[in-house]
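Sharing a structure with you now.
Selected chains from the complex are presented in situ; the others are not included.
Residue numbering begins at 1 within each chain, and the chains themselves are lettered A and B in the order written.
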């Protein structure tokens, strides 16, 4: 028997499913489709992650080598819920344009809104993000907004009609994990819409810590795609997200500086 | 016999020559692109799929053909 089989049985405990903008997610883990060495590894890793919502980017068809490129040649839209992003947009106008193009592809009304404010850090332009969120929500889009860990901005995004607010754990692709758990917790505490931590997770424990803050889900790409063994890491992330969620629901023991014996102090021999 | 008149458009950011009078659908066919796999923006306006043959491409038009690629 191998240790791998220790997660092979269905847990007895249940957790309500995550609903975002009226859509029910099987998994609290959402994964990206970028930066994989091959499309085969991408598909295997995504399947291993257990995610059913995956992000995709909107780009020009490369007229020289089309066949290869389109992600739809590799991912079956019936198997995965495609969440188009507006990655690479630096203005509200651009983001709105990309969102409309994505919707025209005909899959769903959802969009992962990203309006970048700085090329080096890929941190969001929060004001432009709020503006684009309003416009898109008014047009009937279901906006899931990537943002920084600022509570005030998160509240504005909720007011703007976003169906999910997605603060970063740390910068995109940094793998630094949850640098500011206080801000993430406070955002979750104050919002009504789902809070999904997006970007910054580097390894399984980061995903676990993220979910232990009580957030509704986590979105990642690089942590899986850039691991030495993406498929194995995808498995790890799936278990880590589940573990962190369960630990949050289970209610952890208090931590204390003093020690407390786990065996009885009574009944010792003379 | 007489030669077809050619026009130049801007396609995905590059100059592109094609026969005058072609519809968007014909353009996609000529590029061997399945209509269901791409989204077409003609002069900044997104076209509905089922109306690709209603739009004829004219001299100097700007056409963007986009699709989904891997992203985070």
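A few notes on this one:
Rule of thumb we're sticking to: a contact is a pair of C-beta atoms (placed from the backbone, for glycine too) under 8 Å apart; a residue touches a chain by one contact, two chains touch by 3 or more.
These figures come from a predicted structure and were not determined experimentally.
Stoichiometry of the complete assembly recorded in this file, written with the chain labels shown: A x4, B x4.
The rule is simple: only the chains that are shown with their structure count from here on.
Here the spacing of chain A and chain B, counted between their Cα centres, is 35 Å. Within the complex formed with chain B, the chain A residues making contact are 32-36, 42, 55-61, 63, 66, 69-72, 82, 84-85, 87, 100-102, 104-106, 172, 199, 220-222. Of all residues in chain B, only 11-13, 31-33, 37-39, 41, 46, 48-49, 64-72 touch chain A in the complex they form.
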